[in-house]
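Incomplete set of chains, arranged as in the complex.
We just call them A and B in the order they show up, numbering each chain from 1.
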Amino acid sequence: MMRLQPPGFERFTQARSFNIVYGGGEANVAVSLANFGIRTRFVTRLPNNELGDACLNYIRQHGVSTDAILRGGERLGLYFCENGASQRGSKVIYDRANSSFATLQPGMIDWEAALQEADWFHFTGITPAVSQGAAETCLEALRAARAKGIPISCDLNFRKNLWKWGKSAADVMPGLVEYVDIAIGNEEDADKVFGIKAPEVDVQSGKVSADSYRTVAEKLAERFPQLKKVAITLRGSLSASHNTWSGVLWDRSGTFHSAPTYDIQPIVDRVGGGDAFAGGLIYGLLTKPEDDGYAVRYAVAASCLKHSIPGDFNLASRSEIEALRAGDGSGRVAR
Amino acid sequence: MMRLQPPGFERFTQARSFNIVYGGGEANVAVSLANFGIRTRFVTRLPNNELGDACLNYIRQHGVSTDAILRGGERLGLYFCENGASQRGSKVIYDRANSSFATLQPGMIDWEAALQEADWFHFTGITPAVSQGAAETCLEALRAARAKGIPISCDLNFRKNLWKWGKSAADVMPGLVEYVDIAIGNEEDADKVFGIKAPEVDVQSGKVSADSYRTVAEKLAERFPQLKKVAITLRGSLSASHNTWSGVLWDRSGTFHSAPTYDIQPIVDRVGGGDAFAGGLIYGLLTKPEDDGYAVRYAVAASCLKHSIPGDFNLASRSEIEALRAGDGSGRVAR
């Protein structure tokens, strides 16, 4: 997906140019993992034109395998994103209808090939939101992955304005989450998709209690008994330029880990922050499977750093993330 | 319509930003005329979001009335345009399907209001190409204009890749051209839309004989007996950076005028060149109705200068055009 963004803090009506960034939930996670040294393959459908080439190249530069990317359809999905500041929030205008991805149909992708050698499968709640075909293709993938015994993670990622094809997230997501081993979300996702509310929270205060999210995780796990782990990200929205950021990880065994809360000011680009969390979490779970505390702290440190990087992709290195995880958020010059 | 263009001579796969220009056949003509001091009103349909606002403001800045612009629909039509050089031609990727304009339906626009006080109506062959609804709305407008006795001009503007809604230009255009008083086109339009071929021409040589286009005009006028005038633009394509440019104007009375041929090198932006010709021609016919020779020379000089101006709009002033028309193409510094 192409993101078109006015430079600096210009509003749409002021812009005479757009900066171009490519990305999207699953692509962002794939790039995070490739960046951490994990072999990854990204599956999507792109139009057979130069914009499709540009998007493919953009992902390929980071070492993600693009072999399974299907080419076809009418257009590249895109969205326009105006950068907010202080009290003015960022603003997104989606223009994804009839994209090559939205016109995906079951049977188009050879999942046997796409999942070859895979030991993890990740998807987000944005995919089924885009179209019925995308939702059905997602289900198709989940069945193939489960058949192969591949662990599945899902970032719930609720986007109200995307669910326009006839069914709601509440209709569709449960049938997909049934296949999921590790669910990732924030308090809004749980509420809007499954009606699970967190205890009263005031996100504008910047004070969000980690423990109060334990019950959200437990309720979700109650509803989906196959779920092994539930991770929740905690964002305190003090302003468009200033957030607090943390996360928790609950395991069916009863362990519950939380990460420190970071104070992020200024935010350079918060798009992809949640995906950076997912990428960090999967990395932690893959490389230190016995240490959930490490995973959630790595994930939160990774995604904290993402907020300082323009674009969708988390280009923080493992060593930078480890340094922050270990407590150095001083931002001193490395020379 | 929004044009998204990589800076300089970058290819799509290299671009990290797009320059933004708004424009489109009829809008470009309206801005030309407003710029020459003629009151104009532009009729279209734009989405009710900030991109629609941006497009409307962009046109409004030049003093064109935007009162009759309808707001609604899903998205702003857009296209991506890569700037060519030397032997490499510019490349356009259309992304106009399902735009607010393409989803226009007859009855949506109040033509009574839109044509109020109008003494000219101009449209291009791009409009009916976009969708059946746009074609039918165009016909609706033509009937309203004729009912009010408003002279009608049409720039045939054949775009092969736009005619995708089920009918071809050859199917649809004749029914619209029946309403037209002044037809404008190039040799390709006449050929591709009506099968009228110019005598053998080699556009790459840069040598295009004005007189040989007289027969094209005559054949077109034969087929559409209500046509009063036919104007044809003559482009010699030596390279993407170097064109020759001229035009002729035929009148049913038998007069036939041609303009000098300009050698344009380098071309800064040739998009909107034909619209600048149409704008110049209408200006000439409106202000010196008895002098077809003036009209075509003003039109060619105006559109020649357009090639030196970035964006769709011809921002050359009357005095600049008159100076070129009078023979000064020396490009000396005016200080």
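FYI, a residue touches a chain if its C-beta (ideal position, glycine included) is under 8 Å from a C-beta of that chain, and two chains touch if they have at least 3 such contacts.
None of the values given here were measured: they were computed from a predicted structure.
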| item | value |
| --- | --- |
| Total copies in the full complex, given that 2 are placed here | 6 |
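As a working rule, only the chains that are shown with their structure count from here on.
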| item | value |
| --- | --- |
| Centre-to-centre distance between subunit B and subunit A (centres being mean Cα positions), rounded to whole Å | 45 |
| Residues of subunit A touching subunit B in the complex | 4, 7, 11-13, 15-20, 49-51, 53-54, 57, 74-75, 80, 82, 91, 93, 95, 97-98 |
